[in-house]
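Heads up, one of the protein chains got dropped from this complex, but the rest are sitting where they should.
Note that the chains are named A, B and C in the order they appear, and that numbering of residues resets to 1 at the start of each chain.
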Amino acid sequence: MFKDKIKELIAIVEESNVHEVEVSTWWGRKIRVQKNSSFSPNSSSAAEVQAGSPLTVTTSSGQGPEVVAEEPVSEAERDYSKLHQITAPIVGTFYRAPSPDSAPYINVGDKVSAGQVICIIEAMKIMNEIESDANGTVVDILVENTNPVEYNQPLIVVDPS
Amino acid sequence: MFKDKIKELIAIVEESNVHEVEVSTWWGRKIRVQKNSSFSPNSSSAAEVQAGSPLTVTTSSGQGPEVVAEEPVSEAERDYSKLHQITAPIVGTFYRAPSPDSAPYINVGDKVSAGQVICIIEAMKIMNEIESDANGTVVDILVENTNPVEYNQPLIVVDPS
Amino acid sequence: MFNKILIANRGEIALRIIRACHELGISTVAVYSTADELALHVRFATEAVCIGPPESSRSYLHIPAIMSAAELTNADAIHPGYGFLAENAEFAGICEDHGITFLGPRSETIRLMGDKSAARETMMKAGVPVTPGTQGVIHNVQDAVREAEGLGYPVMVKASAGGGGRGMRRVETPDLLPEAFVQAQNEAQSAFGNGDLYVEKFISEPRHIEVQVMGGPDGKAVALGERECSIQRRNQKLIEESPSPVVDDKLRRKLCDAAVQAAEQVGYLGAGTVEFLLDNEQNFYFMEMNTRIQVEHPVTEMVYGIDLLKTQIGVHAGISVPAWVAKAQLRGHAIECRINAEDPLHDFRPAPGLITSFHVPGGMGVRVDTAAYAGYHVQPHYDSMIAKLIVHGTTRESAINRTQQALEEFVIEGIPTTIPFHQQVLADPDFRSGRFTTAFLESFQYQPSEEPA
Partner (left out) sequence: MFNKILIANRGEIALRIIRACHELGISTVAVYSTADELALHVRFATEAVCIGPPESSRSYLHIPAIMSAAELTNADAIHPGYGFLAENAEFAGICEDHGITFLGPRSETIRLMGDKSAARETMMKAGVPVTPGTQGVIHNVQDAVREAEGLGYPVMVKASAGGGGRGMRRVETPDLLPEAFVQAQNEAQSAFGNGDLYVEKFISEPRHIEVQVMGGPDGKAVALGERECSIQRRNQKLIEESPSPVVDDKLRRKLCDAAVQAAEQVGYLGAGTVEFLLDNEQNFYFMEMNTRIQVEHPVTEMVYGIDLLKTQIGVHAGISVPAWVAKAQLRGHAIECRINAEDPLHDFRPAPGLITSFHVPGGMGVRVDTAAYAGYHVQPHYDSMIAKLIVHGTTRESAINRTQQALEEFVIEGIPTTIPFHQQVLADPDFRSGRFTTAFLESFQYQPSEEPA
């Protein structure tokens, strides 16, 4: 969700003649997206993410773009930002297989197609089969078997190409 | 004081390779000074003064400079910004003459020199003679006779040229 | 005592519950929708679980998601706050079935009090005064005329299944009854699929007075004085006070006794409110019972010096209501103003959006319960209340004066709020005199202020 917002902001800036957009909360994060005025328009964009302070003195230097991340983004997540992620549609416990003795629904490297069951999320004793919403190759499985997952949490990375 | 701050900020921006400085308070004023990136560096500077909000979404367009003043600055003050102003060194009541029957110390158009008495400020029944701190021609007298003045309030405008 | 409580709510009440839990040494779990990622209850809880998308029906009202979050985090109790699932008997029942303590009354109590006519009958059994009216349903105009004769005009013809003002008619004289009866019956039939009607005496110039109760695990209940809630706009309370300017010690004792009888009749557990209509001759009539902690609970806390949330959590953990709570003395006067993200100039339409600055008042006797902050985006998906300003003073007049000063200092920029509206109500001579009824806001004219807010 947070990364979505950054992407959304970058898109807004790239597609407009605005050169800077900044969103922040006092306790949350500050997102500033700005086109670097030293470069020609649209040639580059920088996303600056900082522990937020609701403003006061903002000094933007004309130097190169700076990226500071409050929450260190794991390499994995960074790499997958352009791939498709299947997220948890409900809160619950993640299972890779229909039973402890069964083989996992999917493994890294498998081909999956939309509608294929890829895991189970148990909620209130009910085993909910979760289906893939894309065709492609499984690149990564982000949650360990039997771990809890939140709504919208990325579960599986699929390369649709 | 407030205008001084704006001037100070403009100077900071002009003399640096920073392209934007912004200072604000939630209830006070927001001062933003930015070099317009559409123009070549140092060719122009804009002072933007707005009723302040401690930030959140700041969108600066690449269009021409915009000036919004929270407190409308009177034409007079605006014109005098490059002239010398003599300010009140104490709180009190402003008198243009040593007694009700006397002629005023100075009138518009008079030449004054540094050290010359230009008015009286009464504080706690004591008549304090206020001296000019510059040589030049009196361009305006900003306070009415017998009106109260605060510390640092501009009293008299002098053209030193 | 509990180890960990999940809060099935958001906004200021979630924060209120988190504070009470942490002061008691209890861990907390916040649940949140994706719209609330930056909400304060998420920040201040011990842990937080995202349970669904912005729509309430798929997050804060979605029972399976909440139960899953409780199970995953090993919460041993769930506090529902107010609104959302607070008075959902099914949810309370599910909690009971799962061995998770629901911090509210038993599901059967919620169900009973949610049924208007059953609640009314229960109160009659308990000896609590109810609005005089027919016993059961009236089937024809002749019966209605006869019953109304006995009650005295004006009367109200009401749909048994009614709500929201539909299937309801006020009748001033006997000759108007037949037409009103038929109209109400048709309306009830088409609105609720049930044309059953009953007739009640119409209470003229009523005030809305409610009594805070706390039921202990031993079946004993205590009452903590009344709240005056007559300042309402379309049944939405905007300003609440404790005590009421028209309730004296003697009447307070009668109201409290009735509320305790009501609560003990149903073995009420935890925090609840018994709502009464008070007529202009100081008679009062049971209206309904709210089986939850209420928005306006802080005015009671301020004058009695009691933390209702901590007391409530205690009774659900099996601790009797402490003796000093039962003996608490009324001190001074408290007023609550609900600060809503609404535009009072445009029919109080909700005005979600970004709060660009947020400065809360402080000092002696000033309490602010809020989950908003500078940079917070008021979500369109939920309730528009963004803060409660609760002010205590030694007298009603000093409380009003202090509230005015606090409203003056309360700065919210970016969205319109009800702050200027409250300022005008508090300056109104009728409000200040204490002489008003639930009709006060019908005639009150909000004036746009000269200067920008």
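In this section, a residue touches a chain if its C-beta (ideal position, glycine included) is under 8 Å from a C-beta of that chain, and two chains touch if they have at least 3 such contacts.
Everything numeric in this text was worked out from a predicted model, so none of it was measured.
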Identified contact with the non-displayed chain, of C:E205, C:E409 or C:D430: C:E409
Sole contact to the chain not displayed, among C:E147, C:E228 or C:D307: C:D307
Contact partner of the left-out chain, one of C:G25, C:G99, C:G193 or C:P448: C:G25
Missing-partner contacts on chain C, residue numbers: 15-16, 19-20, 22-25, 44, 298, 301, 305-307, 309-310, 324, 331-332, 357, 359-360, 362-370, 373-374, 393-394, 398, 401-402, 405, 408-409
Hidden partner interface residues of chain B, rising order: 1-2, 24-28, 52, 54, 90-93, 123-124, 126, 148, 150-153
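Convention: only the chains that are shown with their structure count from here on.
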Chain A and chain C, separation of their C-alpha mean positions in angstrom: 40
Averaged-CA centre spacing for the pair chain B and chain A, given as whole angstrom: 52
Whole-Å separation of chain centres (CA-atom averages), chain B against chain C: 55
Residues within chain C bordering two or more other chains: 374-375
Multi-partner residues of chain A (at least 2 other chains): 24-25, 54
